[in-house]
Every structure is written in C-alpha cells, then in structure tokens.
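A protein chain is absent from this complex, but the other protein chains hold their places.
Let's turn to subunit A:
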C-alpha cells in the first residue's frame, strides 16, 4: 500500500535577506534539505525540532502554499509538486491549521468555517451552516458562532481555526502548533478530537513543541534539525531513548 503522503528529496531554500550595503553576497538559506518522509493512512506523524528548524515550512510546501526547489510531494502516489496539476483541487483535499490561526477578521466565526464548503465544495448555505455548527460544537465553540475572530480569546481562535480546517472532511490534516494556546484540559479535549478523527480515517502531519502532545498522539516522531530529518521513530524511541547526540541535547533542554 502506498502512503497517503510521501516526500522524496524535498528541498526548499529562501533567498538571503537583501542586506542593504553589504558587499558579501550571502548564500540562500536552505530550510528543507533533501527531506524524505512517509505518512501512511490513518496515521499521525509529529514533527519536532527547534524554532526555525523548518516545521511550518514543511507543512506549507505540502499544502502547496510555496514552491519547492527540488524533489517530489506524492499525494496518493501522484506528484502534486508538478506545476501542471490543479493545485486548488489538491489543497481542497487537505485541511491546514496555521500557527498564527489566520482567521478571516471580516467574517463571523460561522462564515469562516463555512467558506470552503460554500465556495469550493458547492454545498448549499443551510447544509454548510449545519455542518459548521456541528463542527464548532465538537471544538466547544458553538456559542461563539456569530462572534468575530477579534472577539475571541487566543484558545478560542485556535479552536475556530481547527473547525475551519476540519469541516470539509479533508483526507490529510496539517496541524501547526494546534494546542499552543490551550489550557491542559482543552489540550486533552483536542487530543481526543484528533484521536476521533483518526478513527474516522483521517491522516495527520503535526508540528509541535509539546512533547506530551507528541507522546500521546504520534505514531511516528521526526526530529528536524538543519533542514534534515535527523532522527525518526516511535515516540518511545525518539523521545524516550534518542540515538543521536543532537536529539538528546534538544530534548534535555526542553526537559530542564
């Protein structure tokens, strides 16, 4: 069986910031360097790594929000990095929660959640509203459906963003720090929600700084360092008994 998502030799660089008067031409910064990664169906792969190690970038290029320099991104065996492909249709099969939520400030929470259903999946308004209310209920936000995003607390915004990414039933979920703004109780509830979604057959790629979260939800943990997958394995292996020096150093700094 092919994995739902496979990355093969993915490379991503960002041009060095144009230093105003500097005569030294800086090298482009390599953020993802020859990444290979497989996410099987119904599985949850968690990315960990220092700030700036490229976790968000990896999720963004999988979501086709940025072009890669080299390599393949295979969704169901099909290379979606191919510019000939209809990227909108590919993106519609995924659901992404952004690290900074990126809610639409001019729309009520409900309309944030129904937008894709109405415009991309062509569902009638009432049907979209019903699905959105149900999704908001699952993240405990039904009572805020008519509020604007800037009237929500940070954790409420985060859950609204989760609802928006889940409501159209995407096959692949890309979650960037989805619990960073939540209290321990809510973290537990979001975890339960993710477990439920996995039971429904969803596949997840998650970036997080919370090792407790990684331990509870991950089938596989990948430690990113210097744009490479430095170490990977089950959460027990990577978090409990890291094999490589850098991984150990990273985890021990987190623990202290």
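In this section, a contact is a pair of C-beta atoms (placed from the backbone, for glycine too) under 8 Å apart; a residue touches a chain by one contact, two chains touch by 3 or more; residues count from 1.
What we mean here is this: contacts and distances are computed from a predicted model.
Novice: UniProt names the one chain left off this complex as which of "Anaerobic sulfite reductase subunit C", "Amino acid ABC transporter permease", "Phosphonate C-P lyase system protein PhnK" or "Phenylacetate-CoA oxygenase, PaaH subunit"?
Specialist: Record says "Amino acid ABC transporter permease".
Novice: Pick out which of A:28, A:120 or A:195 touches the chain that's been left out of the picture.
Specialist: A:120
Novice: Of A:30, A:50 or A:65, which residue touches the hidden chain?
Specialist: Touching the chain that is not displayed is residue A:65.
Novice: Which of these touches the unseen chain: A:139, A:178 or A:239?
Specialist: Of these options, the touching residue for the absent chain is A:139.
Novice: Which one, A:43, A:164 or A:225, makes contact with the chain that was left out?
Specialist: A:164
Novice: For the chain that got dropped from the picture, name the residues of subunit A it touches.
Specialist: So the residues of subunit A touching the missing chain come out as 60, 63, 65, 88-89, 91-92, 94, 96, 98, 100, 102-106, 115-116, 119-121, 139-143, 148, 150-154, 159, 164, 168, 185-186, 189.
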